[in-house]
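Take a look at the following structure, please.
All protein chains but one are shown at their positions in the complex.
== chain A ==
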Amino acid sequence: MSLARTARALARLAAQPCGSSGGLQGLSSLRPAQQLVSLWSYTPAQGFAASAAAAQAEPAAAEPPAAAAAAELPPVYTPLGEAVGERYAVPPKKVFAVVEVGGTQYKVTPDDVIVVEKLGDVDVNDKLRLQRVLLLGSAAETVIGRPYVPGAAVDAAVEEQFLDGKVLIFHKRRRKNSRRLRGHRQPLTTLRILDVHGIEAAAEPEAAAAAAAGQ
């Protein structure tokens, strides 16, 4: 959808309490935009009841359509400009994030190692902040992004830039005396996850209580 159409749709939406979804007329009973704000957090112990109650308690603040228009894609990563030391230890944290790098999604937690498509313009020992976070989770809550969670990020250090093992590509046309052999090595980057921002690790007793209540 074009920028102008999105802006107009959101203007319509902000004007009415129960607006139409952008472009899709004829959807039955719709929810005011404001309530969706607090449906981001789902706590297994309480379900949506807590967030729904919170939504009604808060004064509904109408989003100015200009600010809400055309959510831009966050960059895949931003360089943090620091470098990790020679030997570093990453304290484990009981949170995970689903992060998108190089067109693929990975479920990461601190002190994880992931192999991604080559990232340009990075050197080994650089720190990066991965901005495209789709989902955050801890023992007590899950944060679902649509499609990305704003303000969430994952810190990673570049460990290695290397070429994958050689893959042989072989084509043969039988009985026609034709064959072709080719090798390919894909450039890849190894990242070690340092930290996950945007969610707190649940304290142990709370986690146990939430887990017990969630069952």
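As a working rule, a residue touches a chain if its C-beta (ideal position, glycine included) is under 8 Å from a C-beta of that chain, and two chains touch if they have at least 3 such contacts; residues count from 1.
Just so we're on the same page, contacts and distances are computed from a predicted model.
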{"item": "UniProt protein name of the chain not shown, from \"WD repeat containing, antisense to TP73\", \"50S ribosomal protein L20\", \"beta-aspartyl-peptidase\" or \"GPI transamidase component PIG-S\"", "value": "\"50S ribosomal protein L20\""}
{"item": "Contact residue for the chain not shown (choose from A:Val101, A:Ile114, A:Leu135 or A:Ala156)", "value": "A:Leu135"}
{"item": "Residue in contact with the excluded chain [from A:Val101, A:Leu119, A:Val149 or A:Leu191]", "value": "A:Val149"}
{"item": "Where the missing chain touches chain A, by residue", "value": "6, 9-10, 12-14, 19-24, 27-33, 36-37, 39-40, 42, 44, 47-48, 63, 67-69, 71, 96, 98, 100, 105, 107, 134-135, 137, 139, 142-152, 167-172, 179, 181, 198, 211, 214"}
